[in-house]
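A protein chain is absent from this complex, but the other protein chains hold their places.
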Amino acid sequence: MGIETENKEIEDSIRDEAKKLLSENQVDVVIGYSQGTVPLSSTMVIIRKEEDVDKLVWNNLCYINLARYLAPLMPQLCDSEGKPLKIGIVAKGCVGRAINMLAVEKQINLENIKMIGINCNGNVNRSKIDLEIGEKEILDVSISGDDIIVKGKDWEKKFPYDQYINELCKICQVKSPSATGETCVGECQEIESIHDEFADIDDFEAKSTEEKWEDIKNSLEVCTLCYSCRQACPVCYCNLCFVDQNLPIWFGKTTNYTDIFTFHLIRATHIAGRCVACGACSSVCPVGIDLNIITRKLEKIVKERFDFTSGLNAETLPPMMDFKMEDEEEFMLEED
Amino acid sequence: MTETVLEKKVDEKWEPKIIAFLCNWCSYAGADLAGVSRIQYPPNIRIVRVPCSGRVNPYFIIKSLTDGWDGVVVSGCHPGDCHYISGNLVARRRFAILKELLEFFGIEPGRVNFMWASAAEGERFAVLIRKATKIVKELGPNTKFQKEW
Amino acid sequence: MEQKILKKDEIGKLYKEFESEYNFYAPISQKGNIVFEKIENPEDIVLDYLNSKIPPKSVLFPQMEVLFEYTLDEKDVEITDRQDLDQKILIFGIRPCDAYSFELMANFFSFHGNWEDEIYLKKKENTTLIGIGCNNPRTTCFCTSVGGNPFNKENMDVFLTDLGETYLVEGISEKGKEIVNKLSWLSDAADKDVKKSQELATQAEESIVTKMDTDKIVSNLETSFEHPVWEEISESCIGCGSCAYLCPTCTCFDVIDETDQYNNRGRRIRIWDTCQSCLYTLETSGHNPRNTKIQRCRNRIMHKFSYYPTNYDLLGCVGCGRCISVCPANNDLRTILDKIEKIEKEEDEKIVA
Partner (left out) sequence: MPNPYIPYLTRVKSIVGENKANDIKTIELEFKKEEEYKKFDYIPGQFAEISMIGKGECPIGIASSPTEEGTIKFTIKRMGTVTSAFHGSEVGDIIGVRGPCGNGWPVEDMKGKNIVVIGGGFAFSTLRSLVLYLLDEKHRKDYGDITVIYGNRDPGEVLYTDVLDEWKKRDDIKVVLTIDREAEGWTEEVGFVAPIVKKVGPKSDNGVAVVCGPPIMIKTTIAVMEELNWGPEQILNSLEARMKCGIGKCGRCNIGNKFICTDGPVFSLAELKELPDEY
């Protein structure tokens, strides 16, 4: 079965479920993806009426993690008295994980949320395609069979789908939301734990300290500190981010590399054990920085140390909110 | 702080400057004990007393490094001995992640050292500080992470 | 007419002519992003780019800029002013929309209130622009709707047209004509070259598909501050700063003191800021005049398409389309403006009915 047909099926199921939820008044609004206005993009849409469900699409470019719009809740998703509406949300696996995570952290009330679960088939790696096309304008991107067809003014290029999806999608093991019962309709599954291999970052870890520094520097250097990564991140919902704190001022916000570096380093510590590996941060970066390697490393740390994968259920505390007496402490300085 | 930690003349006389965050109840008392017992340890550390190792935010550590300190030591009570019952256990997870991340980002892991030292362990405190100083000294000055002027 | 021909392999030679006198900035590709940087090797220059990722405003108004430096003594402070403002700057390969943005920025920095931003204006004065026509405007471009043109030569000193194998060189301003005259090794342009450049210009203009009625938008905005359309417009916004940072006419900045406390010195710097951040207007008392995303999104659009026209009788947008192509949430400016244009119409119709 080609990706194209898969997409059609997913799209149809989204529309059917959304229609059903809205017509049965199970939800007041449905948050989903709709067709983007520029190639290689999609946008978020709030569906309020049954007849609008055809605006919902699924096209492998749905890279924004919709859970981002749940916390803090926008006024658009509240009624006139400021109470949260009942929200249906199109949930691929990582959106489901983010929703579980937000529920654990008491940012959202699962009673108000209804996930429309889908079996996600991955997202196109926008920056990789952009980079390979270079300075030619992309006019249209479509999926045909198992290929991504990128068209320009007088050229056309094919990319094999399985190679040009996000690195995180390639190894994703939670393709549909891990939820049960009332919170989810459509494709859902109950996952207790996943078996994750981290071959993808072993190579990087094998490098020398100096090489790592250079590699990270090389990729982060172009950062413009627009904070898109933070804003797109479903678990970065702090009212006041640490870089914005000014009593005292901890870290600078300048383009000095130390400031860029500390921003990404500290953000990584903050999302450790909470990151849901959706890859939104990398997908939205306007200068195409690949942050996935950092998020994968975080996943590896929490998996290996604490045997934890974020967002598989809405009960287990993430490792940084918890502790055990018998945690490993091999890194502590000891007498010889 | 009027000391010039930023200026780095690297020669054989170079000595690292290390900032040490010591918990009030164990390690600070341990350092004190080392002092009153006249146990020698390198004079490279500058102590900041904190209520608990759980108080040590990763910001402190990273800020110290960007400010140009060559090394950071964080010391608290042994697991199970925390004055606040579990502060050091929470801190331990934090340190574990921070240490791995620093290494992953290409900061020499030896720059940041975590240790436990109780109020009765003056000797252990001195030994570990000696060890930490040696590690940092071998790494040389912290130049790449420090904010440039 | 003073039209000359520059061969594509002579860019290096051209660079050599200017290198000693000017700080020579030109577009280069930095990890796949086109940015204007000071050139060290002319082979890096990329001229057939679509639109630079970071606008060339970064040359005259860099993301981080020193306002002044200071040294702190026990009881005294010494302030050192910027010394480098007299350096001559040459921006090579700039597009007409971006060149126009310099005019808008200079206008803003000199106009409002009694104060002029000397740092920007002085730099602008010392800047020479060698621009290049935009043969292939993107589908997101809409410069023709905001008073621009892909071959607008007005704000340039020297204007190049990519003829395929060669560049047609024209001196536009007095300064530019002088420069072209000095480059005596350039060959004269033939009539067919000039003709071709005109054809390219027409072609480019015609290829712009996005058209909007900005007059209507401006007049609609005047009355629609409270309109519910803003709720819809701000829905998908995630509140990052990409649109503002990559906008060639966004001028807002934050001022920060950076102190090297170990050496008693420091600098007061300004860095780009964005009105999409909730901290932008947050007062110390905790009061925030623009607390919601709706207000912040509205401010951005109103600023460009209503406040700016009211204050200066100019649009605050050059139609480069960067914010459209770069928005992570695809909150398309064209759609936004379209909504503003349309909803009013519906109401008008209601009134007529």
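Read from first to last, the chains carry the letters A, B and C; within each, the first residue is number 1.
Rule of thumb we're sticking to: a contact is a pair of C-beta atoms (placed from the backbone, for glycine too) under 8 Å apart; a residue touches a chain by one contact, two chains touch by 3 or more.
Quick caveat, the model's predicted, so the values are computed rather than measured.
Enquirer: Could you run through the displayed chains and say which ones the absent chain touches?
Expert: A, C
Enquirer: One chain is left out of this view; which of C:107, C:295 or C:335 touches it in the full complex?
Expert: C:295
Enquirer: Of A:85, A:110, A:139 or A:249, which residue touches the hidden chain?
Expert: A:249
Enquirer: Which one, C:41, C:184 or C:284, makes contact with the chain that was left out?
Expert: C:284
Enquirer: With respect to the chain omitted from the figure, which of C:203, C:219 or C:311 is a touching residue?
Expert: Spelled out, the listed residue whose C-beta touches the missing chain is C:311.
Enquirer: Go through chain C and note every residue touching the omitted chain.
Expert: 67-68, 70, 72, 75-77, 79, 81-82, 108-109, 112-119, 225, 251-257, 259, 261, 266, 268, 270, 273, 275, 280-285, 287, 289-290, 295, 299, 302-303, 306-308, 310-311
Enquirer: Which positions on chain A touch the chain that was left off?
Expert: Contacting residues on chain A, toward the hidden partner: 246-249.
Throughout what follows, only the chains that are shown with their structure count from here on.
Enquirer: Can you name the chain whose C-alpha mean lies closest to the mean of all the C-alpha atoms?
Expert: A
Enquirer: Could you please state the distance in Å, as a whole number, between where the Cα atoms of chain B are centred and where those of chain C are centred?
Expert: Roughly 48 Å separates the two chain centres.
Enquirer: Centroid of chain A to centroid of chain C, CA atoms only: how many Å?
Expert: Roughly 32 Å separates the two chain centres.
Enquirer: Per the centroid of Cα atoms for each chain, what is the distance between chain A and chain B, given in Å?
Expert: Inter-chain centre distance comes to 36 Å.
Enquirer: Quick one: which residues in chain A touch 2 or more of the other chains?
Expert: 252, 256 - these are the residues of chain A that touch more than one other chain.
Enquirer: In the complex formed with chain C, which residues of chain A make contact?
Expert: 36-38, 41-46, 64, 68, 74-76, 127, 130-131, 134-137, 139, 153, 219, 222, 224-228, 230-232, 240, 244, 249, 252-256, 283-288
Enquirer: For chain C, which residues are in contact with chain A within the complex?
Expert: Chain C residues touching chain A: 29-34, 46, 48-50, 53-54, 62-64, 136, 138-140, 231, 234-236, 238-242, 245-246, 254, 256, 258, 269, 271, 274, 277, 279, 292-294, 324-332, 334-335.
Enquirer: Within the complex, which stretch of chain B touches chain A?
Expert: Within the complex, chain B contacts chain A at residues 58-59, 62-63, 66, 73, 79-80, 86, 89-90, 92-109, 113-116, 124, 127-128, 131-132, 144-148.
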